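Once you've had a glance at the structure underneath, I'll fire off some questions.
Note that this complex is displayed minus one protein chain, with the remaining chains in position.
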Amino acid sequence: MIGARSGIGLAEFQVWLAGTAPDDAASIVLGEMRLPRTVTALLAGGALGLGGALIQGLSRNPLADPGLLGINAGAAFAMVATVWWLGPMAPALLLFPALCGAALAALTVSSIATLSTSPVTLILAGAALTALLSAALRGLILLDPYALEVYRHWAVGAVDRADVATLQTAALVALAGVVLSLTVARWLDVLALGADMAQSLGAGVGRIRLVGLTAVALLCTAAVMVAGPIAFVGLLAPHMARLTGAGGMLSQMLRAALFGGGLLLIADILGRVIVPGVAIEAGLGVTVIGGPFLIWLVRRQAEGLT
Amino acid sequence: MRRVLQILLVMVWPIALAAEPVRIDHVWGSTTVPEPPKRIVSLSFTGIDNWLSLGLSPIAYRVWYGGDAAGLWPWAQPLLQPVAGLDNGLALRGEIDLEQIARLKPDLIEAMYSGISYAQYTALSRVAPVLPPPPETSDFGASWQQMIATFGAATGKTAQAVKVTKDTQNRLNAIRNAHPQWQGKTAVVVWPDGPLIYGPQDARVRLLHSLGFVLPPAAKRFARGGFYFALDRELTEPLDADVLIWLDLGGGVGAAARHPLRQTMRAVREGREIVTDPTLSAALSYATPPSINYALDRLVPLLEQALDGDPTTAVDGSAEAGLSR
Partner (left out) sequence: MTRITVLYVTLAGLLLGLAFALLVVGQGELHPFSVPLDRTILLHFRAPRVALALVTGAGLGMAGTAVQTLLRNPLASPDIIGFSAGAAAGAALVIVVSGTGVWAGAGAVLGGSVTAALVLALAWRGGIAPLPLVLIGVSLSLLLAAATDVLLSLAPDLQASEVTRFLSGSFAGAEWHRVGWMGAITIIGGVFLAWHTFAVDRLGMGDDMARALGLGPDGVRIRVVAVSAVMVSVSVAVAGPIPFVAFLSGPLARQLSKQSGTVLLLSGGIGAALALGAEALSGMLIFGAHLPAGVFTALIGGPAMLGILFLNTRQQ
């Protein structure tokens, strides 16, 4: 309901719901701009929040973020490489290479990480691949100014890009990720009791990792598809979930998803109204809200976190 | 006013001085060019155009982006001629490579619009006289008028430099005078993926300004004097102009065609849209005398078609770019 364009209120909302004036500017804004935007924010934020809780649980590192699997970097690199290879093209066409890049990156990290039981291996492998891909990306950008132009606008995640078809595909990808995450949640609780205990209960560390990482990859890919690389949500949402209570892994993950979706939605709405007329993308808004918030959260909890 | 002064300054420069050492003041002091240079290396991103417009071919030049295999756009291609006894026309890409430049044995290194650092300036000064940005300008603050005037002074071609500047200025004035109906009309330049609207500092907006166009009030308010801003897609007020120019930088203008509020825009309904293809967009971005000439050749007819007051006149290129009404 809140946006830059004035003159859209309850009356226009009812007209849009009734569908009596489909060509009216207000109806177009509501149906083709604000609705997809809201769905995008909730979907991407929720997926990232859930993915963040999962990867922090898997790696036992509260600094972990779904971007750590190299998924954002993989998507960005594949996109820019396509532009560089095939020449300039419409940004909408770049979705497919982005998807392939994300999937490949996730696969690489998962295959190395599942070989070892040490959480440090996962972190190091993910960070090394992210470093590698983002360096290659920077090289290509410096070679091709048009690629820089495309990347500069994609790199700040935003929620106003996806159309309905993309949203549907992404929702399916995310759904698969959610199902897998729910399966892993229970195992993670067991794993917290120790690897041996988990093994004896039939939950091998390797298998938990494989399923868990696949879930994170699916969730993060869905978010990248609709909104580009959104920083911070995956890091912050699990911390918010932990703040609001302990509980099992399952309830923490669900809370993280809710917080993630809400966070992105609020960031988007604030981004639209702070400087009227000028779009401040949600990716930027999340950082501006999330940064100070995380600092505050950490200071509040400083005694508990050691 | 400043521009007139500059031209006057160049005009009173005695031509006889050319054979003697020329001192050129710049942002980091001054550089002396001992004699008219033969082996010029141009590190400015738009340097090659400006040198060619003076009839001089550098032995090496920096490529900004695109163009043909040698990094030249159509307006510069015919101007680059081989010079007897000179292996000219080497294209330099990417970072400034000090050793490569030194091995070309230049007698002038021109870097007025290159982003050269002070360290690179001092290092290269060990090899040949270097021309960094003019006094009190930023890295990319040199105008084409300043560059042409300085190039002319450094090579003893001041008369030629004055002529190039005057010819371009005269052509702009002539077009402006021939179209009194354009004065005070609003024009807005937009990159469709975003959409990004270019502000009053942008070279393309400045060129339109010199033809008599102004920014729509809403766009001017949001731009706050800057180079560009990202427009909230819900708003179409800043796009509400007498002529709406979609910039195709090579990725097409699909985002303009798919804009949900397209049918509510006045410029669309009244047939006042222009699409500048990648070459024309580049000509507008380079903003050098040859590129401005090329841009005017192609842009003026499009502006005439868009602003004839008749919504049914097709603007060349718009339908091909996928914009329908």
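Here the chain labels run A and B in written order, and each chain numbers its own residues starting at 1.
Methods note: a residue touches a chain if its C-beta (ideal position, glycine included) is under 8 Å from a C-beta of that chain, and two chains touch if they have at least 3 such contacts.
Bear in mind the structure is a predicted one, so any value in this text is a computation, not a measurement.
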item	value
Option from B:127, B:261 or B:307 whose C-beta touches the chain left out	B:127
Hidden partner chain, residues of subunit B it touches	27, 45, 64, 93-100, 102-103, 105, 113, 115, 117-120, 122-123, 126-127, 133, 137-141, 201-202, 226-228, 230, 285
Absent-chain interface as seen on subunit A, which is shown	61-64, 108, 112, 115-116, 120-121, 123-125, 127-129, 131-136, 138-139, 141-143, 145, 148, 152, 155-156, 231-232, 235, 239, 284, 287-288, 290-292, 294-295, 298-299, 301-303, 305-306
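The rule is simple: only the chains that are shown with their structure count from here on.
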item	value
Averaged-CA centre spacing for the pair subunit B and subunit A, given as whole angstrom	40
In the complex, subunit A residues that touch subunit B	3-5, 23, 25, 28-29, 32-34, 87-92, 142-146, 149-150, 153, 160, 272, 277-279, 281
Residues of subunit B defined as touching subunit A within the complex	64-66, 94, 193-194, 196, 218, 221-222, 229-235, 237-238, 249-252, 254-255, 260-261, 263-264, 278
